[in-house]
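Dropping the structure in here first, questions after.
The complex appears here without one of its protein chains, the remainder shown in place.
Chain nomenclature is as follows: A and B, assigned in order of appearance, with residue numbering initiated at 1 for each chain independently.
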Amino acid sequence: MVAFYIVLLFFLIGMLIVGITLVISRILQSRKSYPEKYIPYECGELPQGEAWIQFNNRFYIIALIFLIFDVEILFMFPWAVVFDTFGMLAFIEMLIFVVILLVGLAYVWAKGDLEWVKPKPKLAHLAKKKGA
Amino acid sequence: MISLQSYLIISAVVFILGILTILYKKNAVGILMGVELILNSVNLNFLAFSKYIDAHINGQLVAIFIIILAASEAAVALAIILNLYRDRANIDVTQVDQMKN
């Protein structure tokens, strides 16, 4: 338990020192501002567009479908632990579960949501951004 | 040995942070993050109680299912938010007010 007090002390002193340094720099700094200061990179490279660009919607759709099969694994860990005790029964149960998921995957596939069509580049849109 | 109280305090803090996130965020995805915080605090509670109070592992099982719930909820939520974004290019919930009376 005592060890934790040392950690606490360390934490507090750390916070204190950081705080003091911040206050000192606040007092000493000179406050001049000019437009270049607000650019992300102050090395002469002009940023183009914004950092928050839009991703293609398809990434999200694929991600959503992936998510389902991702968390499915979570059920398999406890199942794998008790597999020896239950044997065939557990196997069939998991088979049914996976088949139900596969029906879903087949449905998505047949509906064409897995096709990766290349989006048209929006040239007009990009050109406008550059001009601005 | 970490006591049960420590877990409970942390989970309560996370829960309250989640509630605050839901109340103060204007971005729909931000609100979803608040929901995830709440569900994680629930998980922490269940795991802690499962370790200290329950003779079985019921709490751990509930935690597994809550992870799945959170994932499925997030999947549907993102799909709905994406759909909303397509229509109005904005997911600020304060501006979602077509119906006012």
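Following the convention adopted for this analysis, a contact is a pair of C-beta atoms (placed from the backbone, for glycine too) under 8 Å apart; a residue touches a chain by one contact, two chains touch by 3 or more.
The rule we apply is simple: contacts and distances are computed from a predicted model.
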- Note on the structure: Per UniProt, and picking from "Carbohydrate ABC transporter permease", "Putative tricarboxylic transport membrane protein", "NADH-quinone oxidoreductase subunit N" or "Acyl-CoA dehydrogenase family protein", the hidden chain is "NADH-quinone oxidoreductase subunit N"
- Task: Taking the whole complex into account, name the chains on display that the unshown chain touches.
- Result: A, B
- Note on the structure: Missing-chain contact among A:I39, A:A63, A:M76 or A:L89 belongs to A:L89
- Task: Using the touch rule from the top, list residues of chain A that touch the missing partner.
- Result: 89, 100, 103, 106-107, 110-111
- Taking the full complex into account, what residues of chain B touch the chain not shown? 8, 11, 15, 18-19, 22, 28, 31-32, 34-35, 38-39, 41-42, 45-46, 48-49, 53-55, 58-59, 61-62, 65-66, 69, 72-73, 76-77, 79-81, 83-84, 87-88, 93, 96-99, 101
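Everything below uses one rule, namely that only the chains that are shown with their structure count from here on.
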- Whole-angstrom distance, CA centroid of chain A to CA centroid of chain B, is 16
- Item | chain A residues within the chain B interface of the complex | 57, 60, 64, 67-68, 70-71, 74-75, 78
- Query: Contact residues on chain B for chain A in the complex?
  - Reply: 61, 64, 67-68, 71-72, 74-75, 78-79, 82, 86
